[in-house]
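What follows is a single structure, written as structure tokens, with notes after it.
A protein chain is absent from this complex, but the other protein chains hold their places.
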Amino acid sequence: MILTVLHKTRYEFAAPVRGIIQSLRLTPAKCEGQRVLDWSIDVPGATMSTPFRDGAGDYLQTVSLRAACDNIEITVSGRVETFDTAGILRGHRERVPPRAYLRGTIRTEPNRAIQDLVADALKGHEDAADLDRAHRLAAAVSQALPYTPGATDAHTTAAEAITAGAGVCQDHAQVLISCAHLAGMPARYVSGYLNATEDSSPHEASHAWAELYLDGLGWVGFDAANQCCPNDQYIRLGSGLDAQDAAPIRGLVSGGSAESLDVSVEIAAQEQRQQQ
Amino acid sequence: MAEQYFNEMYDGQGLRAPYQMLEGWYQNMPAEIRAVKQAEAEGLFRRYGITFAVYGEGGDPDRLIPFDMFPRVFTSDEWRKLERGIKQRARALNAFLSDVYDRGEIIRAGRIPADLVYRNEAYEIAVAGFRPPLGIFSHIVGIDLVRTGADQFYVLEDNCRTPSGVSYMLENREVMMRMFPHLFQENRVAPVDGYARLLKRTLDSVAPEKCERDPKVVLLTPGHYNSAYYEHSFLADLMGIELVEGQDLFVEGDFCWMRTTEGPQKVDVIYRRIDDAFLDPLCFRPDSALGVPGLMNVYRSGGVTICSAPGAGVADDKAIYTYVPEMVRFYLGEAPILENVPTWQCAKPDELKYVQENIADLVIKEVHGSGGYGMLVGPKSDKATIETFAAKLAANPSNYIAQPTLALSTCPTFVEEGIAPRHVDLRPYCLVGRDIELVPGALTRVALTEGSLVVNSSQGGGVKDTWVIAEE
Partner (left out) sequence: MLSRTAANLFWMTRYLERSETTARLLDLGFRNALLPNIGGGFRTEWSAILQSKGALQEFTDKYGELKQRNIESFLFFDLDNPSSVASCITAARENARIVRTALTTQVWDAINTSFQELKALSRRERSSLEVPELTDWTLRTAALIRGSIAATQLRNDGYRFMNLGYAVERADNTARLLDVKYYVLLPSVAYVGSGLDNYQWTTLLRALSAHRAYNWAYGGELSATQIAHFLILNPKFPRSLLSCCVEVNEHLDHLARMYDRSTTAQEAARKLLGELAEAKMADVFDEGLHEFLSRMIYENGRLAGCIVDQYLTGEAR
């Protein structure tokens, strides 16, 4: 399938700021599940660095504006050919040892409720294959957190989300990571795009899910929010230990004032010409 | 009681060779002259501004570290062996770092447990797969040594991040030479003042490949409220490089720039004296105001070198320490010249059991602690202290390691009544760049309280000038 992306992020500042610097993780890397046909990032007036690939295989790019300004707009557009690999991440060049993803952060630190969730989900299946256990955990997380926009915010931790009993894809991913760690499986946060189709439950186009490292399979994506594994409707941008670490945009404003954020994402499947 | 410790000046047979010249010196120094000299030394230190703020003590931020005028002396033979051992260790530690951020051969070979490395907080995922210039991660390796016999040295710990204290090594010598010039005329004390030049050369040698001119090197300090600020300023000055704070640098495009009165100037090498977590709020702690936003992107795309490399701390963790002799064998194919102190990992149940049974005889340290805080010196502690500590240990065993109480050697030290033996340790500073260098000298820390084994300046320790007698 060929997916087209048009992703605009606009920050407006109440009063002009002295400068802005951002680290962007906004370019899909090549793997068996996706191939970039064309891609561009445009930030008017800003200086862009040469993109580079980090150890996790993500493309990173620094963007900076060193003059007084009252807004910054990042426009990402491109086309990606995607393939359904049943969630399995293959052919992705990366250097980080999977076991490094056994560590938690403040955002994925388990609490008692998450411990109970894991114990219940795996009861009687403690010795099952990783894949089976991972599916059980994803299903349990999906059940424990009905999709509820507005119940949580960008800073909500896994423990807070489980206590709230509701959340969005970010919370699903972070709670699932927390669960996987308890079950002894390396896990990480993935950010990307989702082409919401009619028959799946359409959640945010700017999307997030978790990847768990499974014996024999390697990294496998689990989208607890949509109760599935990522397929050809998904574009993978990058990964990290949690939502902050994997954020597509991490930035800092100098001489900051109140900011407002406006994001629009349009994903669409392009009509394909005859397959060769 | 005193005989159980190795006395570096008087061993069983009498006066040891390296101290021959010093016996007459101190014996012929009248008490009143000594007092004058001591005051003079303090005046010099205060003039130079060498002070050391003690964490959590409040009090005078301009406190001086006590300086003991009685030098500590090594023969060139003793030093040669230490030097070989220190350099060997520094090479092995760097080989380890460059391996664990690459293919992790030592882990694949089963010589170090994977979790000890990869789950370690100091292992930086952000730099996995990145090879810094020349593959060097730790450019200044501080190795803490203790001596227990004429030929017996133990490594207490390694410092691969930003070991401090080298300014004392240099200033102690400076002060001694000003106060007792004749001692240096009569003894062939090897000079240490080449350290700054060697450090600068080391930093120059790891400039990024992209740098096509004389590299611009800067020293990044957390600022003048930091307890080691004096040292930062002192070293920058000796090397003739700018002392910068995070706010003086910014990232634009593929490079890091310094704000100067002539506009932005490109920076090639950053000798940083701030922790990884604070280096870049866009990569690590987002609340850090000490770092440079975007720096890690520039670093990882080869636009600037950071010394020591982010992630170097995984090599000097106290849990990894046990495996350093293994690193020497694995990477260098050599037998370790310097020995480790036998160490019990409290994370391991059987070792924990031993530690709990023998707690009163052991020294117990936090795995990530430093500065002599959070440790228990069993034989020097009362029952209540031991019991409190035992409870902490039981609650979180993997946070602790234990070592036998070492019989630290003593060195004569000026006290009220003349001289008396006091326990000392040794921290040499090994430089790793294109070449591997060690100046013939080190920081000797001395526990000024009678019988004390804690030499940390934050806990009442002092410093001494450390001599290596040059060969004929």
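Residue numbering begins at 1 within each chain, and the chains themselves are lettered A and B in the order written.
The rule we apply is simple: a contact is a pair of C-beta atoms (placed from the backbone, for glycine too) under 8 Å apart; a residue touches a chain by one contact, two chains touch by 3 or more.
Here the structure is a predicted model, which is why all the values come from computation and not from measurement.
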> Which one touches the absent chain: B:E174, B:E242 or B:E366?
Replying inline: B:E242
>> Touch as defined at the start, partner being the missing chain; which of B:Q20, B:T260 or B:S398 qualifies?
In response: B:T260
>> Please identify which residue in B:R108, B:R178 or B:H224 touches the non-displayed chain.
In response: B:H224
>> Contact with the hidden chain only, please: which subunit B residues?
In response: 47, 49, 224, 233, 236-237, 242-245, 247-248, 258-264
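Going forward, only the chains that are shown with their structure count from here on.
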> Approximately how many whole Å separate the CA-defined centres of subunit A and subunit B?
Replying inline: 41
> For subunit A, which residues count as touching subunit B in their complex?
Replying inline: 19, 21-23, 47-50, 52, 54-56, 60-62, 64, 66, 94-97, 99-103, 241, 244, 250-252
>> Help me check something: in the complex, which residues belonging to subunit B touch subunit A?
In response: 101-102, 104, 107, 114-115, 118-119, 121, 123, 125-130, 250-254, 281-283, 286, 293-294, 297-298, 300-301
